[in-house]
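One protein chain is absent from this view; the other protein chains keep their places.
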Amino acid sequence: MKRIFVKEEVCIGCRLCEIHCLVEHSKSKNIFKAFKEENPRALSRIHVEEKGTLSFSLQCRHCEEPHCLEACMSGALYRDEKTGAILHNKEQCVGCWMCLMVCPYGTIQRDLNGKKVASKCDLCMGRETPVCVMKCPNEALEYREI
Amino acid sequence: MDRKRTWFEKDISGCSLTGFINENGERVSGEAIIQSIALMNERSNGLGGGFAAYGIYPEMKDLYALHLMYDDLQAKEETERILNELLFVELKEEIPTRKTQGIHRPPLLWRYFVKVDENRLFEPGVSEEDYIVEIVMKINTSSKGAFVFSSGKNMGAFKAVGFPDDVGRFYRLEEYQGYTWIAHGRFPTNTPGWWGGAHPFTLLDFAVVHNGEISSYGINKRYLEMFGYQCTLMTDTEVMAYLFDLLLRKHRLPIEIACMALAAPTWQEIDHYDGKMELAKALRIVYGSALVNGPFAILLGHKRGLIGFNDRIKLRPLVAARKDHTLYIASEEAGIREICPSPEKVWSPKAGEPITGWLKEEQQREFESSRIRISDRERSEQVYSVPSVC
Amino acid sequence: MKIVIIGNSVAAVGAIEAVRSVDRSTPITVISDEPHPVYSRPLISYLLAGELKPDQIFYRPKNFYEKNNLRPLLGRSVTKVHFEERTVQLENGKKIPYDHLLIATGGKPFIPKIEGLDTPGVYTFTKLEDAKKISSVLKDVQKAVVIGGGLIGLKAAEALRKRKIEVTVVELADHILSLTLDETASSILEKALKKEGVHLITSNTVEAILGDGRVESVRLADGKLLKTQLVVVAIGVVPNVDPFKETALHIEKGVLVNERMETNIPDVYAAGDVTQAYDKILKSYRTIPVWPNAYVQGKIAGYQMTGNKKYQYEGSFMMNSIEVAHVPTISIGLTNPLPNDGYQIIRKLDRSSNVYRKVILKEDVIVGAIFTGHIDRVGIITGLLRDGVKVKGFRKELMSEQFGFISFPKNLRKEKLLDLK
Partner (left out) sequence: MCVRQCAFEGHSYDPENDEVNSKEEVCVGCHRCVTLCPTNALTVRQNPLDFRAHGNWTGWAIRNIFKQAETGGVLLTGMGNDRTYPIYWDHLLLNASQVTNPSIDPLREPMELRTYLGRKPDKLDVQYNGKNFQLKEPLPRQLKLETPVVFSAMSYGAISYNTCESLARAAHALGTYYNTGEGGLHSNLYKYGKNTIVQVASGRFGVHKEYLDTAAAIEIKIGQGAKPGIGGHLPGEKVVEDISKTRMIPKGTDALSPAPQHDIYSIEDLRMLIYALKEATRYTKPISVKIAAVHNAAAIASGMVRAGADIVALDGFRGGTGAAPTVIRDNVGIPIEFALAAVDQRLRDEGIRHQASILVAGGFRNSADIFKAIALGADAVYIGTAALIAMGCHVCQKCYTGKCNWGIATQDPYLEKRLNPDIATERLINLIHAWSHEIKEMLGGMGINAIESLRGNRLALRGIGLTDTELDILGVLPAGR
C-alpha cells in the first residue's frame, strides 16, 4: 500500500500542500473560484504544523488498524478495497466526533462549513499521486510503498 | 615559394600510399614501387608525388645524405656556406634527374654526404643526430629559398609536384637499389604547388607518407614546439615525422609503444583490461597532446624497417600483404597485387594497430653506420622481440 | 467448525469482519431478538430528531449478510445456552449447535423502581423500536420528561426539543453527565442546553408517574409535580445477561473476559457492552459500554476464534464524545480523580467561547482528559493516553490550541509519524 511520508528536514512551511488540497477538494477545482467564490469554502485535508523553523505537513496515515474506523458508529468510515485507504462517506456521517476522539494523529477535522461532517484525506482518489505530494515544491512529501 | 605565408597552417589532403620492405635486406630497383603507386594515380591529382628508399647509398652509409632543393643559385651559395661551416661535406653532387612530361620548373636539386666533426658537438647531451636536426631546422626555417627534404644515412627522399610515376621517372629511381621503398601520390585540396609540400616528409632516417587529415594538428604542433620542433611546411604530415622523431629517437620509446601513444586505445578498452594496461593508461596521460586524432593512414620508413598504421577508428584505407620475406602495405590491395600478384596473406590492419616489418639484425648492422651506439643496439634487440602490445 | 454469535450490533460486526478477513467459509450464525439488519443504536436519537433518513440508521450496507456469507436469525431471541452440549436454544425450543460461541448481547436499559412505570406513555430509549414508538406518539405530546441526565438522556432530550417538544431533564446527581464530566464541563453544557430551551432539574428524581390510562404528570422527590404526556427513562444501561442466568458462565456486573475475550467456559467468548473487561487506567475489571471498545473486543474475539492469537486486548478505558446544543465535548479516561492519589491536573477555561481543556496526569502519563468546545486533534491526547507516553518534555504544550506532533520531542515524533500501523 502506498502512503504519504513527510521529510520535516526539507519542509519549508510554504503551505502549498494545504492550498492545493483545498482546491482539489473544491467543487470547481479552480484555485480562484475555490478561494474567492465557493461558499462554503472547501477544506484542506492536510495540515501544516509549524513551530519556529520546524514545520511539516500531516494528513491521515490510513492506518492498518484504524481506530477511527472502529470508533465510527454511523458506518461512514470504510476501507477502500483496492488502495486500502480509509475513506469517508459524508452522507452516512452524523458528526458524532468519535473518530476525532480516537485518531492518534489528529488528522480528522470537523467541517463546520455547511453540514457538520468529519473531513479527512482521501489520498486524492483517482489520482496517480496525491496533489499535496505532487505540488510540494521541495519534495518534502513522498508517496511510496510502506 | 610562399611557404613563409605563416597564416597558412595545415594541409588537407587525400592521397594514395604504398610501400614494401624486404626483411632479408635484398635490395630491389625503384621500378616496382613506381608501378605500384602509378596504379593508384586516381587517388592523386598531380599536385605532388614522392618516394623514400633505404639502403641506396651503401658505400656512403656512414654519412648523412642531405637532399636539398634551391630556388636559385644565391640560395644554394648561402646554404652551402652554412653547410661547410657546420659540417664536413665529404661529397657534393647534383641529384640525377631526367626531363619528364608533367614535371615543370624543377628547382635546383643537390645532395651532400656529410659527417659531423666531433669537436663541433659543443654542448654535452646534444647527440650528433640532434646536431643534424638543428641544422636542418635552421635551413628550413631561416634560409630563404633553400629546403632540406632528406637527411638520413643510407637513405633518401625524392619528391616533386606532379603525378608520382612522373616523379619517379624524373628522379630515375629505377637506377637505385633499396630494401625498403615507400611512395606517395598526393591529392591536396589547398596547398600551393610547392615541391617541398610533397610527401614523404623526413627527418634523419624517418620518412613519412601520409593519407589523411590530422584534426589534432593544432595541439600536436604546439606540443612539438615545446620540444623545439618548428612546423613550417604547411602540412600536418610533417608533425607525424616529428612526433616519431620525438618519441622514438628522443624519448627512446619502442615503436609499438610510440604507435600506441599516437593512436591510443580507448579508455573503455583500457578500463576493460584494467591493470594490464597501466602502460597504455600512462601513455594517454603523458602523451595526450601527441595523440593523433582524425582520419589517417601512414607509412613510416626508418633504417630498421617499415611501419604502417591507421588512426584509432580507421577512417582511411590501409591494406597489408606478405610474400616470402617481403611486407607490402598500401592504400589499395590492387596497388599491392600490381607488384605482387599472389601474396601468401592479405589483410586489413585494425584501427590503431601498427603493421611492422623488421630488417633482420645482421642486415641492420650491414646497412648502418658502423658506429652503432650501445643503447641503440640494445634498443634494436628489444624492439625486435616486441610482441604486438596494442 | 461452526460459529454462533448471539447479538447483532457492533461487537458482532467486529467479530464477523475479523473472521472474514482471514476465512470466507466457516459458517457463522448471527442471532438477534431484533428483526432489523445491523443498525447503530446511538443513532436513534438522530432518527428521533428527524435528522436521519430511516435507512441511514443502518451500520453496514444492505448486502452485509450475503457479502460476508452469514446465516442471520433475526427476530429470534435466545432463551438459554447449554454450554455442556454446546448448543443455543431459541424461544421456539430449537437448538443451534456451535463450536465457537460469541456472546454479544450488549446492554439493556436500567429501570429503577418508580411507581406507575407501566403507565402508557413511558418509554426507554436504547433500541430502534423505542425511537419508532416515541416518534409515533409525538403528535399529541407537548411536554416530555426525561429521567436521567446522562448521554442517552441528553441526546433524547435534545432530539425531542428538535421536535418542538418542551423537555425537562431530571437528574439525580447535582450536575448532568456526572459519570463522564466534571462540574465545569457540565456547567458549560447545562448553560448551552438551557439556551436551547431544555429544562434541567438536578439533585432530584422522579418518584412516581401519574396518569389514568396515559401519562399526565410526574411527581418529583421534592413533591413537585410536572405536567407531561411523555416519560423517557434513560438512566443508563446494564449488561444484558438474562439468557445466561443459572449457567456456569462467570458473571459479576457483566460477563468476565480475559485479554483474549475468553469467558470461563472453553470456546465461549464475550464482547461489547455485555462484558466486564480490564480497564487499563483503573487497573480493574469493569463494564465499559462504549462503541469503539465493543468493536475492538468483537474483533479480538473474532481473531481468537480463527486461531489467530496475535491480537490481544491490552485493556480499554472510558471515552465519550457528545455534542449537545452545538457544544462538542470529549471525555476520555479518568475525568474525576480523587483529589489525593498523586494526580496532577492541568486546566484551561474560556467560558465566553465555551472552550475548556483539562488533562489529568499521573507520573507524567496522561490518564484522562476533558475537552469542550475546541475538540480538534484531541485524538492525539487519546493516543498518548493509550500508549502511556511520558509527556514530561511537553506537558505545558498540552493546553495550547496549536498542540500537535510539532510539540513532541523529535525522536517520538519520528517514531509516531514514520512507522505506520
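Structural remarks
To keep things simple, chains are lettered A, B and C as they appear, and every chain counts its residues starting from 1.
In the analysis below, a contact is a pair of C-beta atoms (placed from the backbone, for glycine too) under 8 Å apart; a residue touches a chain by one contact, two chains touch by 3 or more.
Owing to the predicted nature of the structure, the values given are computational and were not obtained by experimental measurement.
Note that the absent chain touches A, B when the full complex is taken as a whole.
One of A:6, A:19 or A:42 touches the chain omitted from the figure, and that residue is A:19.
Only one of B:26, B:225 or B:344 touches the absent chain when the whole complex is considered: B:225.
If you put the hidden chain back, the residue from A:31, A:112, A:125 or A:146 that touches it is A:31.
Only one residue from B:119, B:268 or B:342 touches the chain missing from this view: B:268.
Contact between subunit A and the unshown chain involves residues 7, 9-16, 19-20, 31-32, 52-53, 135, 137-140. Those residues of subunit B that touch the chain absent from the view are 7, 9-10, 12-14, 189, 212-213, 215-219, 222-223, 225-227, 250-251, 253-254, 256-257, 264, 266-268, 278-279, 282-289, 291, 293-295, 312-313, 315, 382, 385-387, 389.
Just so we're on the same page, only the chains that are shown with their structure count from here on.
The touch graph of the protein chains shown belongs to none of the named shapes. No other pair of chains has as many C-beta pairs in contact as A-C. Here the spacing of subunit A and subunit B, counted between their Cα centres, is 81 Å.
We define each chain's centre as the mean of its Cα atoms; on that basis subunit A and subunit C are separated by 28 Å. Within subunit A, no positions touching two or more other chains are listed. Taken residue by residue, subunit B touches two or more other chains at no position, since every residue touches fewer.
Residues 3, 5-6, 8, 47, 49-51, 54-56, 58, 61-65, 67, 70-71, 73-75, 91-92, 94-106, 108-110, 146 of subunit A are the ones touching subunit C in the complex. Contact residues of subunit C toward subunit A in the complex are 10, 14, 40, 42-43, 46, 51-52, 56, 58-60, 291-292, 295-296, 299, 319, 321, 323, 328, 330, 332, 375-380, 382-384, 386-387, 402, 404-407, 413, 416-418, 420-421.
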